[in-house]
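Data block below; observations after.
Missing here is one protein chain; the remaining ones are kept as they sit in the complex.
Letters are used for the chains, namely A and B, taken in the order the chains are written, and counting of residues starts over at 1 for each.
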Amino acid sequence: MSDEIKGGLKSPLRRRLLAGMAALPAISLLPRPSWADVPATSAVNTTGLAVTDTDVTVGILHSVTGTMAISETGSVEAEKLAIAQINAAGGVLGRQIKFIQEDGASDWPTFAEKAKKLLVNDKCAAVFGCWTSASRKAVLPVFEQYNGMLYYPTFYEGLEQSKNVIYTGQEATQQIIAGLDWVNKTKGAKTFYLLGSDYIWPRTSNKIARKHIEGHLQGCKVVGEEYFPLGHTQFNSVINKIKLTKPDVIYAIIVGGSNVAFYKQLKAAGIDLSKQTLLTISVTEDEIDGIGGENIAGAYACMKYFQSLDNPNNKAFVAAFKKMWGEKTVIGDVTQAAYLGPNLWKLTVEKAGSFDIDKIAAASPGVEFKGAPEGYVRIHENHHLWSKTRVGRARADGQYDVIYETADLVEPNPFPKGYQ
Amino acid sequence: MIINSRFFNRSELIGFLTLALLLFVILPLSLDVFRLNLVAKYLTYAFVAIGLVMCWGYGGILSLGQGVFFGLGGYCMAMYLKLEASSVANTKIQSTPGIPDFMDWNQLTQLPFFWKPFHSLPITLAAIILVPAFFSFVIGAAMFKRRVGGVYFAIITQAIAAILTILIVGQQGYTGGINGITDLRTLHGWDIRTDHAKFILYFVEVILLFACIVAAQFIRLTKLGRILVAMREQEDRVRFSGYSVANFKIFAFCAAAVFAAIGGALFTLEVGFMSPSFVGIVPSIEMVIYTAVGGRLSIFGAVYGTLLVNFAKTALSESFPQLWLFGLGALFIGVVLAFPNGLAGIWQDYIQPRIDRLMAARKNPTFKLPDNSVANGAPAE
Partner (left out) sequence: MFGDYSLSDLGAIFAMQGFAGLILFSVYVLMALGLAIIFGQMGVINMAHGEFMILGAYVTWMTSNVFQKYAPWLFPEYFFAAMILAFIASGALGMLVEWALIRHLYKRPLDTLLATWGLSLILQQAYRSIFGAREVGVELPAWMMGSWQATDSIQIPINGMFVMGLTVLITIAVAYVLFWSSWGKQVRAVVQNRVMAGAVGINTEKVDRYTFGLGCGIAGVAGSAFTMIGSTGPTAGQLYIVDTFLVVVFGGAASLLGTIASAFTISQTDSTLEFFMSGSMAKVITLLAIVAILMMRPQGLFALKVRK
């Protein structure tokens, strides 16, 4: 408490530096070059990126205005924290990271436009950004044409793979299959009701879920599948349908403001989540903030990271994050994945010994980040991450109790055979 | 270019030439390809704005659904480009090669029937004009024949924009869903992603823009245009004089829709993708504000207004992202409250009289407009 008060009296810059310092122990375990052997700029940058003898420029490209600002704020915060920590620990190849932040304004051509600006005008060595699939789809041709490097944090529908993107969130099969197996095994669930917001990620995810339920789980079936426009706020009709069909599991992939309405109405309709199993892949701690913990307590979420994970990396990360952005902030799956971006980039640059995009793209597979809050991640040949999948149970205070995690890292498989 | 003195009066001629100078010479010379491509993107909205000048400024019909037509034009173009990009060779990793990637992800095994015509460029070009024209005709005929107007028309067009967005997002197997139609590469074999192509596309677009300006000016000067204005002012009198008010309104609305569709098709070419976020309510209203800022009665004003608002948007959101919405909101309010005729009104009421006086005082027939007039304000019609 006294720390917080002291921190509050100091300038924001100083506070941020302190926050960075707080995480030093975790970071300093990693190998870093000493100031003496900083490699020459001409050697590490042969393609005209914004790298000087003392610093390197990267881009942060998220929406800070518009409807997506709600979701993307956490990612921006995590990326800034990671950059501050890397700088405090000596930077990348002896160079301090400077970042240029651009606003995608929740508008996809703006994302493409700003991505182009970051690559063409600012010559950013890497860009950390995008959140929605639509924004990623919009910038992808830009990154491929101008040969940039994007670190994309969100769990997403898969069906994509690019030399110029590192996907630090999970693709759909990683997130879905382990969770369904778990709920089938431990809860004996046989019937599933699939719900989703009406766009590509929920639809693709539910498609994979359906294939897995009907094709791989013995005697299981899908008893309903429904989609709602984004921003939909009336769920009473579908809740009645759920009551009628009495599924063992409600499998919900509802996003944004609709979530709030859905869980409040579910509770009000007398569906008790301590008795009715509900499995979601779209509600992180961030969303619970808006839903209200008391409305969702008892629901299960399946993703790779929860704020409550009990390991030293995560404790240091959570403490540093709160120190930098305030005691009240919560950290969800995507926020953690966004934090991985700058760290993975740093490790890759050091492995490649160069900032050049082609060398980074080639060096990425196999890069391991042992300091990851989620434990340990490794980049796959397909530029997605090997990661564990976990199931958490929502508590009334807005956190999850982690009750299951896969024994091994789950292989990312963006083009799953048999699930398309 | 042949311009007879009756087609443009003196100040219109100046406006026309200034705009031509700006778009054909000054901007291409002073901007790099990246910024020029941005201007090209902004100018696609100018097509919509010119259409709105005709149907809102002259006809008094405020449509809050121009995004629908912008989107229809854009999607027609995007469908053609996507089919070209989805050749069997390019898509051999798919389970059904030769169809767009998003269809393959949605278990479609063959091309839907309404996609098939878009293999052909001439049909696509015709569709860009005809599909929106048909839709606007149906909407216009249904509404104007029953004398729906004003606010009601605005709200219904807004609802149509909402419906179309939900439909496009919901039918992702056929439309690409919320991601839209992305990764467009070539137009009839010509790579549209290169800097060289962007440069050429810019000029194609500016030429088309001037064609639209001339067409709009032509409509305005004919009897048709005068009837539109008369209708806006006193609809009943026009009706009592024996004119079919509904038909004139339908015409204005269709023309605006076609302009919007041309803009949409060019947008797809310039930006390289099309998505439902340009169809909905928010972009539709933003397009109205471009027109309002430029001056709803001025064709040139609409172009300047579009450029100005979009420049401001890019500049402000680059440096003060948090402030951008405040600025845009204030712009809406300010234009409506203080300058209902927008930039063109300011020019006409404040700047032009001074220039006239200045010129009269100097009595210098060879006096030229100062160069900074371009930056200071928009020449009026």
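Operating definition for what follows: a residue touches a chain if its C-beta (ideal position, glycine included) is under 8 Å from a C-beta of that chain, and two chains touch if they have at least 3 such contacts.
Note that the structure is predicted; figures quoted are calculated from it, not measured.
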Fill in: Selected residue (touches chain absent from view) among A:269, A:362 or A:403
A:269
Worksheet item: In the full complex, which of B:13, B:108, B:148 or B:214 touches the chain missing from this view?
Response: B:148
Worksheet item: Who touches the missing chain here, B:23, B:39 or B:62?
Response: B:62
Worksheet entry | Contact with the hidden chain (one of B:20, B:246, B:312 or B:325) | B:325
Worksheet item: Which of these touches the unseen chain: A:54, A:121, A:186 or A:240?
Response: A:240
Response to the item:
In the full complex, chain A touches the hidden chain through residues 64-67, 69-70, 73, 198, 226-229, 231-234, 236-241, 243-244, 256-261, 264-265, 267-270, 286, 288-295
Worksheet, complete the sentence: Even though one chain is not shown, chain B touches it at residues 62, 64, 142-143, 146-148, 150-152, 154-156, 158-160, 162-163, 166-167, 169-170, 281-282, 285, 288-289, 292, 322, 325-326, 328-333, 335-337, 340
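One rule holds for everything that comes next: only the chains that are shown with their structure count from here on.
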Worksheet item: Which integer distance in Å separates the CA centroid of chain A from that of chain B?
Response: 37
Response to the item:
Per the touch rule above, chain B residues touching chain A in the complex are 34, 38, 41, 93, 95, 101-102, 104-107, 166, 169-170, 172, 177-180, 182-183, 193, 271-273, 275, 277-278, 314, 317-318, 321-322, 324-325
Item to complete: Using the touch rule from the top, collect the residues of chain A that touch chain B in their complex.
Response: 64-65, 102-103, 105, 107-110, 112-113, 116-117, 120-121, 132-134, 137-138, 140-141, 145, 159, 198-200, 203-204, 207, 227, 229-230, 415, 420
